[in-house]
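So that we are looking at the same thing, I have put the structure below in structure tokens.
Of the protein chains in this complex, one is absent; all others appear in place.
We call the chains A and B, going by the order they appear; numbering starts again at 1 in every chain.
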Amino acid sequence: MKKNMTCIVCPVGCQMTVEEKNDGTYDVTGNTCKRGPKYAVAEMTNPTRVVPTTVVIKNAMLPRLPVKTAQPIPKGQIFDAMAVINQVVVQAPVKTGDVVLKNLLGLGIDVVATRTMNKF
Amino acid sequence: MIYDVVILGGGPAGLAAAAEAKKQGAENVLILERDRELGGILNQCIHNGFGLHTFNEELTGPEYAERHINEIVELGIPYLLNTMVLDMVEHGDLKVIHVINENDGYMAIESKAVILTMGCRERTSGAIGIPGYRPSGVFTAGTAQRFINMEGYMCGKEVVILGSGDIGLIMARRMTLEGAHVQAVCELMPYSNGLVRNIVQCLDDYDIPLKLSQTITFIHGKDRVEGVTIAKVDERLKAIPGTEEFIPCDTLLLSVGLIPENEITRHAGVEMDPRTSGSVVGELRQTSMPGVFACGNVVHVHDLVDFVSQEAVLAGKGAAKYLKGQLNADVDFTTVNGDGIGYVVPQKVAIKNVDDSVTFYMRVRQVFKDKVVNAYIGDTIIATKKEKKFLPAEMVNFKITKDILAEYPSGEIRFVVEEAKK
């Protein structure tokens, strides 16, 4: 299987082609530095993303608290994660880094607050 | 009371400039902020990708802001919120800033030095004159971002985005995550104005098409947006008849550029640079008005907040030097944008104020591959910057050491995009 992708490790944005070989390893072409293949293989085997979003917060200056997944989660599970995160309600005060949801989707990754919000 | 430094704006530039000025010896520092909290636009930029250069980790906007706000609190720098600056005037050696807020009323604040950090605003649909109706449902990307991320309201379900600036790309993903359907991002130019990383993570990840060399030629819907007509454009960026396509949607987001907010600067009589729409600044971000400094997006629009913070440190240093009477007022070098370069900041350099090197910020006018940027004084290339690719979306940082500059008594430094010498 062949796949074209743009490398995002640095601003150059190399257009790379990744091909899975029969032995399960990958052939990467089009990269101009060695960080390219590493990124490409990760994208092929287990692409992950940090998901930044918001949750409902009560008794704060604002009605929404910004949060993020503490680690990148599998790309394919982003919408499942959003469905769970959208049900979270927290009470002010909250501090940056406070866990608002533990063990998201059983991934062992928490959702944490990305700002401090005092009681209002 | 006469302040040492008053900072107009509590966003990333203002926070870093205030902290640096204080650390360098300015005693009475005051930050004036028109919004309800410090941090500026970072508070609504809840996505990650900030701080890789400054903190060596990937932070979200509010996290990046909070680190700087915490520093302000630790340094004991006072600030006024919900405070609007009406104008700034020179009064002898002092600057008088007229401000209002609900608690203190109308105040005339006197300061020895001022750092301008008002940031920028978004270009609007009015400014680019998209033909058609003027219904509800046309938002600048930043306005939509505030509604969604801070107020918790969606501004539509079927979305088209015009302009591939970073905020537009970020909002394409953000609205998708919140359940909207983003149909397309149209970009007038043949290249994106956003960072490659954002195109991949915000568009490609969600199969949102990026339509290059296309624009919106008509907004449909009298009361609320009902759709847009898009069309391909020719080399002169004019719509090509016969290529029109109707896309039904209820929302149009615009990410078509940012403009430094310099109304106070202009009224004060500070010299402006039409290329940046910001003030003309020196190596420590001093403006043409003694004691007035400027940094961040009010000087020129940056792509990364890390560079805003770096520039703010220069301005903070400059203000502190000015207070001590150590700021050299010479203009040894001026800078010029040659072929392929849109602008250069700083526009002036006083070599005595430089520690080790000067970093020149500039933007290329188009995509260049396998080229270099050369810095000339007269016919001599004094320095060369190499990149595999120069993109208009990515600011070029061109560092030239003091040793090199010191070889020339004075002159005009001209930056030019050229073929790399083999």
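As a convention for this text, a residue touches a chain if its C-beta (ideal position, glycine included) is under 8 Å from a C-beta of that chain, and two chains touch if they have at least 3 such contacts.
Everything below uses one rule, namely that contacts and distances are computed from a predicted model.
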- Task: Determine which name in "ABC transporter permease", "FAD-dependent oxidoreductase", "Glutathionylspermidine synthase family protein" or "Iron complex transport system ATP-binding protein" the UniProt entry assigns to the undisplayed chain of the complex.
- Result: "FAD-dependent oxidoreductase"
- Which of these touches the unseen chain: B:Gly156, B:Gly227, B:Pro260 or B:Gly291? B:Gly156
- Residue, one of A:Lys58, A:Lys95 or A:Lys119, that touches the chain absent here: A:Lys58
- Of the listed residues B:Gly76, B:Gly126, B:Gly242 or B:Pro409, which contacts the missing chain in the full complex? B:Gly126
- Message: Going by the contact rule already stated, which one of B:Phe55, B:Phe147, B:Tyr191 or B:Tyr206 would touch the omitted chain in the full complex?
- Response: B:Phe147
- Identify the residues of subunit B touching the omitted chain, counting contacts across the whole complex. 34, 82, 84, 86, 98, 100-106, 121-122, 124-127, 129, 131-137, 140, 142-143, 146-148, 151-157, 178, 217-219, 222-224, 239, 250-251, 263, 266
- Task: With the missing chain put back, which residues of subunit A would touch it? List them for me.
- Result: 54-56, 58-59, 63-64, 86-89
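Throughout what follows, only the chains that are shown with their structure count from here on.
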- Task: Please work out the Cα centroid separation of subunit A and subunit B, and write it as a whole number of Å.
- Result: 26
- Item | Residues of subunit A that touch subunit B when the two form their complex | 5-6, 8, 11-13, 32, 49-54, 56, 61-64, 66, 68, 75, 78-79, 82, 96, 114-116
- Interface with subunit A, subunit B side, in the complex: residues 36-37, 43, 46-48, 58-60, 62-63, 65-66, 149-152, 177-178, 195-197, 199-201, 204-205, 387-389, 391, 394
